[in-house]
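Of the protein chains in this complex, all but one are displayed in their positions.
Each chain carries a letter (A and B) given by its place in the written order, and its residues are counted from 1.
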Amino acid sequence: MSRIKALLIAAIVLLLGRGRPRRERSEARIVPPGTPDPRAETLVLVLFAAVAVCGIAFIVVYAIDGIGHQTQLLGLALGLAFALLAVAFIVIARRLVVTEELAEPYPAEHPNEVETIEEILDESESRFTRRRLVKLAGTGALGTLGLAALTPALSLGPALDTDALTKTPWRRGRRLVDDSGKPIAATSIEAEAFYTAYPEGADRELIGSPIVVVRIGPGDEGVVAYSKICTHAGCAIALYRKPTFPDTQPGPALVCPCHYSSFDPADNGKVIFGPAGRALPRLPLEVDVDGNLRAAGNFSGPVGPSWSGVRQREARS
Amino acid sequence: MKRLLFILVLLFLAPARAAEPPQGVVANVAQGKSLYAANCSRCHGSRGEGLRDQGPSLKDVGALSGDFYVRTGYMPLDDPHAQPWRTRVLFSEQEIRSLVAFVATIGHGPAIPTPHWRSASVPAGKKLFTDRCAGCHQIAIAGGVLPGARIPSLNQATPRQIAEAVRIGPYLMPKFSRRAITPTQLNDIVAYVQYAKQPDDRGGWAIGHLGPWPEGMVTWLLAASALVATCIVIGRRQKRT
Partner (left out) sequence: MIRRIVRFVDQRAGAAPFVRKALRYVFPDHWSFLLGEVALYCFILLVATGIYLTLFFEDSRSQTIYHGSYKPLQGEPMSRAYESVLHLSLDVKAGLLIRQTHHWAANVFLAAIVLHVLRVFFTGAFRKPRDLTYLVGLAMLFTAFVEGYLGYSLVDDLLSGMGLAIGYSVALSVPVIGANLGLLLWGGPFPGSPSFFPRMYIAHVLILPLIITALLTLHLVLVASRHHTQFRESPKTTEKQVVGVPTYPGQAPRSLGLMFAVFAVLFLLGGLVQINPIWLWGPYHVGEATNGAQPDWYLGWLIGALRLVPAFDLTVGGYTLVPNPFWGGALFPVVILLVLALWPWAERKVTGDDGLHNLLERPRDNAWRTSLGAAFLTWIFLGFMSGSADRVTVWLGLDYAAQIWAYRVLVWVLPVVVFFVVRRACRELVAWERLKSE
């Protein structure tokens, strides 16, 4: 029992800092002395204690499931802890350490060393007779080796096969399906609404897949379809501007929400506003014996954003 | 004192009234006709036939349209070239019903819908909303822009108004019939919009559910300014020894 008591007392004494006596210092100080500021010191102690409380609060909030607004309370606890820590150190900086003003020289250049280095390098070449040629050949050797080392980077993608950009899952006879996979009857397409459709059985996450279908006139011929992917920067064209009263309102347009490129569905997807440089690729449609919409071929041009060959190629299946 | 309390109670009840129309108010078609003549005929014609460059015909628009446009304050519209926007409704409840009842007599249009959204599917509604509506109204119903118009947020739209707007396609909005968006799908969409009015914001202050734009504002106006201020405080010159 007394041993434990002795250990406890020793621990407390240690914590209270009755450490080893200081050794004798020389008279000239390096760091000038400053006046003590016990109030500031106490403030720092209080702040440190408060930080600890916040830390414990964090752990408690984390541990108890029943406490709601977890993210807010955890953030507050941690944020406050750091804020109090910041204040503590600012107090230390302003009131508990001396603010000295020291001067140091800016580093100068080393012309002698530079010259010596040059000399060393120069003198080392004394056994070469055709220095320029050797250097050139060495550069050529390393250069081509470097090129070779970089070449596998081409395997990152089909970089040389730009034909891949023209492929779409649409082909003649492919049926249009809606969001839930059901075929779309031509008569179900109403003027003043717009519909998103996909090729039946194909991957919807290809940019060649989604199309937007609208009616610009009566009958089967009045139903038109365009690629839903904007020819400017590839966002989905998810807006359909449709005037209730054309006398006083802007005309119909398929609009992209990214940079507001607007396309006229009644004029082959022509660009009527915004930065798109190319009309919307149109998908020709036909109506099958069941009255459902099918593609009558591939798009009028490659879908998606422009690239060098986009006007010289056709959309392929 | 009692009177003051009475007035205070009424004031508190008043906003609640705006949510759904109270019962027991009877429409008067004749009154509606004279209200129409005074407020609407200037653009829509004396018989609702529409006037070129002023206003569309109201034939067959039905109580559904009338109810929507009048209760949102979209109509009456001062300038036929301006975009209708949600404004304070100056008509009384009785006047609204009468006006709507009159508009319903112009041809044969749809009745006021009653969406049954409480038991509808929010996930299905979100899927539909994303596909048909989010391009304009923004995924979190905050509204937005397209060339030529502002697109309103849906935070103030009642379930009934949402159902009505889908069927009308007001101003530049597409119009979806019962075939394009079935009643079940419409209920789902309304359910999603109702959810989105007070969505799961467990991350904290939602700053308008708009994403990077208000986040950038917070970065500069809150964080950067706080940190610059901290630098100034820390860097403040002190007496040197």
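Things worth noting here:
Quick note on the criterion: a contact is a pair of C-beta atoms (placed from the backbone, for glycine too) under 8 Å apart; a residue touches a chain by one contact, two chains touch by 3 or more.
Since this is a predicted model, take the numbers as computed values, not measurements.
For the chain that does not appear, the touching partners among the shown chains are A, B. Only one of A:45, A:60, A:97 or A:142 touches the chain withheld from this view, namely A:97. Residue positions on chain A in contact with the hidden chain: 19, 30-31, 62, 70-76, 78-83, 85-90, 92-93, 96-107, 109, 153-154, 156-162, 164-165, 167, 196, 198, 204-207, 209-210, 228-229, 232-239, 256-261, 271, 273-278, 304-312, in rising order.
Within the complete assembly, residues 122-123, 126-127, 130-131, 134-140, 142-148, 150-151, 192, 195-196, 199-207, 209-213, 215-216, 218-220, 222-224, 226-228, 230-232, 234-237 of chain B touch the chain that is not shown.
Basically, only the chains that are shown with their structure count from here on.
Between the CA-based centres of chain A and chain B the separation comes to 34 Å, rounded to the whole angstrom.
Put simply, chain B touches chain A in their complex at residues 52-56, 80-81, 127-128, 131-132, 134-136, 144-149, 168-177, 179-180, 202-204, 230, 233-234, 238-241.
Interface residues of chain A facing chain B in the complex, by the touch rule stated above, are 32, 34, 69-72, 75, 86, 90, 93-94, 98-101, 179, 188, 190, 192-196, 236-245, 247-250, 253, 255, 257, 260, 262, 273-274.
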